[in-house]
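What follows is one structure encoded as structure tokens, with my remarks underneath.
Complex shown without one protein chain; remaining protein chains in place.
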Amino acid sequence: MSRARARDVAAAALFAGLLVAVAARAQPPAGIVHQPGGPHQSQRQLGAGLYAANCASCHGVDGIGVPNPRSTGAGNVVGWGPPLQGVGALAPDFYLRTGRMPIEQAGEEPERQRPLFNEREIRALVSYVASFGGGPSIPRPEPARGRLSEGFSLFTERCAGCHQVVGQGGYVPGARVPVLQHASATEIAEAVRIGPFLMPRFSKGDIDERQLDAIVAYVLHSRHPDDAGGFGLGHIGPVPEGIVAWLVSAVLLVGVCVLIGRKPA
Amino acid sequence: MRRLRGAIGFALLTALGFARGSRRRRRPARIVAEKEPAPQAELVVALLLFAAAACAAMFVLAYALDWPHLTQYLGLSLGAALALLAAAAVVAGRYVLPSEEVEQDYPAGRLDEQEKLAQIVAETREGITRRCLLLGAAGAAGAALGAALIVPAASFGPLLDTESFYYSPWRRDRRLVDEHGVPYRAEEIEAESFYTAYPESADREEMAAPVVVVRVDASELDLPPGRETWAPRGIVAYSKVCTHAGCAVALYRKPRFPAAEPSPALVCPCHYSTFDPAKGAAVTFGPAGRPLPQLPLAIDSKGELRAAGNLSGPVGPAFWGVRTRRPSA
Partner (left out) sequence: MIRRAIRFADERSGAAPFLRKTLRYAFPDHWSFLLGEVALYAFFVLIATGIYLTFFFQPSTDPTVYHGSYSPLDGLEVTKAYASVLRISFDVKAGLLIRQTHHWAADVFVAAIVLHLIRVFFTGAYRRPRELTYTVGVLMLFTALLEGYLGYSLVDDLLSGMGLAIGYAVALSIPFVGANLALLIWGHPFPGDPDFWSRMYIAHVLIFPLLIAGLLGLHLALVASRHHTQFASRPAQSERRVVGLPAVPAQAPRSLGLLLSVAAVLVFLGGLVQINPVWLWGPYHVSQATNGAQPDWYLGWLIGALRLVPSFDLVVGGRTLVPNPFWGGALFPLVVMAALLAWPWLERRLSGDREPHNLLQRPRDAPVRTGIGVGFLSWVVLIFMAGSADRALVFLGIGYMSQIWFYRVAVWVLPVVLGLLAWRLCLGLTAMEAVQAEQERAVRSALPE
């Protein structure tokens, strides 16, 4: 075939391939099983069924954990995960609502995405995992009671090193630290008490309820910080400022030079 | 060129000579090119200028009345005024004022002037007989005077005395306190969190003051030789100032599921130097060239954390003698 036609075919193939890849990425991880026992079961049965179908391969029966990687016999799914006994309702509520669980492989970073279960399923799973024995309930932070300056102080001291001083996320070797723009007050409080993935865990003895309220208040405030200076550029500092200096002002001023420098009329 | 110069000179003389008294004078040859009148362009320029005036007035109004989002309105109005003035200037230059080109010579080599200069220098020097002696003496005087004038700058800092680099406010038995001055108790140091501690009653803004305290699983501890007693119950303390370039080591990476996730580490957010707290803060990633200095710890009878000596080395970025000694206890 002619060169032009070959190029067109190649472009079409590439485009189709990209479409497929994007579509594949948009799918939930392989193997999410919903309502394995039908729609009219009790919350306990639903929770048990969902857990058995989606979680037990990594977290073990009754949340006992899988300390060493083992083949589950289902494709290339490797079972390996921490125990869930004593995590209460707090942890499963956090991970399921933010879509961080289930993940495909132990050791990959659980990142925020569209929750993979609906509200009823989440509640069922949370109560089922909480039943593994003891553990904290879902926290109810009260950011209105928190003092902003204390929250700023605590956040800068304990959190900003990873999350950036206004919660714009960052890097730690091994992980992409998430941006805090989307978490609800409850999710923030839950994350502080869990220490998900590579984050330290801060218990009540370390950061008490009142301090947690202040931190939550600060994080919520940092979503809409005081932009007295104008358009905030994402609040991450000199990188976008430099981009504006080059792509806005340099372009404009070079444009003015071209305008002025043309031959006289 | 000569003709043009002559014409200009003639025109000037004429203008000056005939300026007083008599109304009747010969028209001098033109210097600036002629321009056809452009009344529409002039109108545009005037409008632009008035618009600029209006914007500048808005600036004053916004300032005086303290409008909300004041900075934005001030910027908009002043910026617009300047932009309109700019437009007026460009339009005036292009359409109202004469546009023309002129030609000039690039400066030619001026060998004659350069020769004359060299001649001045040579003739001045002719009479001097003891050239070398005088030069040497002048050189000595200049150098000495220069040194004398510069020497007071040495008071900027202790130029030769680098003792202060080996100083740290930590001492044996000094308690570790938090930023409110409350002493840390060993039992409050949890394994999955990290803490910043300072020496009691010391200046917190000294680089050697802050340490980061974490609890490591005692079975994982692998400290350098001689530090066997430095980590009671697995609690370790390291200087919080990165040994690469001095930023605070403000990150603690602590895996939820250690079997599958990266090991615990203290990390600096500037260039991501990574230090292993179980191995004496050895560098495992990033550009730092030496481990974080470690503070030996002891737990007193009340269960509070105290320093058991001074840091294992000077804190912060490296310098010539950074590996030669440690702060004295």
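Per-chain numbering from 1; labels A and B assigned in written order.
Convention: a contact is a pair of C-beta atoms (placed from the backbone, for glycine too) under 8 Å apart; a residue touches a chain by one contact, two chains touch by 3 or more.
Quick caveat: nothing in here was measured; it's all calculated off a predicted structure.
Listed residues A:62, A:142, A:157 or A:209: the one in touch with the omitted chain is A:157. Among B:41, B:89, B:259 or B:298, the one in contact with the hidden chain is B:89. One of B:79, B:146, B:258 or B:303 touches the chain omitted from the figure, and that residue is B:79. Looking at B:58, B:177, B:213 or B:241, the residue that reaches the missing chain in the full complex is B:241.
If you put the missing chain back, the residues of chain A touching it would be 148-149, 151-153, 156-157, 160-166, 168-173, 176-177, 179, 218, 221-222, 225-233, 235-239, 241-242, 244-246, 248-250, 252-254, 256-264.
Along chain B, the points of touch with the absent chain fall at residues 19, 31-32, 63, 66, 70-76, 78-80, 82-83, 85-87, 89-90, 92-94, 97-108, 153-154, 156-162, 164-165, 167, 196, 198, 204-210, 240-241, 244-251, 268-273, 283, 285-290, 316-324.
One rule holds in what follows: only the chains that are shown with their structure count from here on.
Contact residues of chain A toward chain B in the complex are 67-69, 80-82, 106-107, 157, 160-162, 170-175, 194-203, 205-206, 228-230, 256, 259-260, 264-265. Those residues of chain B that touch chain A in the complex are listed here as 71-72, 75, 86, 90, 94-95, 99-101, 179, 188, 190, 192-196, 248, 250-257, 259-262, 265, 267, 269, 272, 274, 285-286.
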